[in-house]
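What follows is a structure written as structure tokens; I'll ask about it next.
Complex shown without one protein chain; remaining protein chains in place.
After this line comes chain A, so read on.
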Amino acid sequence: MKCQKKKYRRRGDRRSTMSAEVPEAASAEEQKEMEDKVTSPEKAEEAKLKARYPHLGQKPGGSDFLRKRLQKGQKYFDSGDYNMAKAKMKNKQLPAAAPDKTEVTGDYIPTPQDLPQRKPSLVASKLAG
């Protein structure tokens, strides 16, 4: 599947460590699941997903997922924290964020460089060209 991940929809729990265990001998429940896989492609896909991310929450449409959606556009930068951290570190560099980090939490202090510059589009639309 060729498709880029959209950063504002990334969920922390999908990045959790994956279990390397192989399922044991099928119980009655698992047998039914295997039957479902044959009849329902959707359930087969669900099984695939659960195998890859065993810690995935039970309710995808639940409040965590929706609240993430409602928080789109949130950017975190505190000039006080930033300047205090800079003063403490003196000449040293502030720890840079990992390149793919999109959510800023924990000990990491966001720097102005992390906030993408938003400038209005000064170029005319190519549709009008």
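We take it that a residue touches a chain if its C-beta (ideal position, glycine included) is under 8 Å from a C-beta of that chain, and two chains touch if they have at least 3 such contacts; residues count from 1.
We adopt the following convention: contacts and distances are computed from a predicted model.
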Hidden subunit of the complex - UniProt protein name among "Serine/threonine-protein phosphatase 2A 55 kDa regulatory subunit B", "Proteasome subunit beta", "Large ribosomal subunit protein uL3m" or "Very-long-chain (3R)-3-hydroxyacyl-CoA dehydratase": "Serine/threonine-protein phosphatase 2A 55 kDa regulatory subunit B"
Residues belonging to chain A that touch the chain removed from view: 1-6, 9, 14, 40-46, 48-50, 52, 56, 60-63, 66-67, 69-70, 72-77, 118-121, 123-129
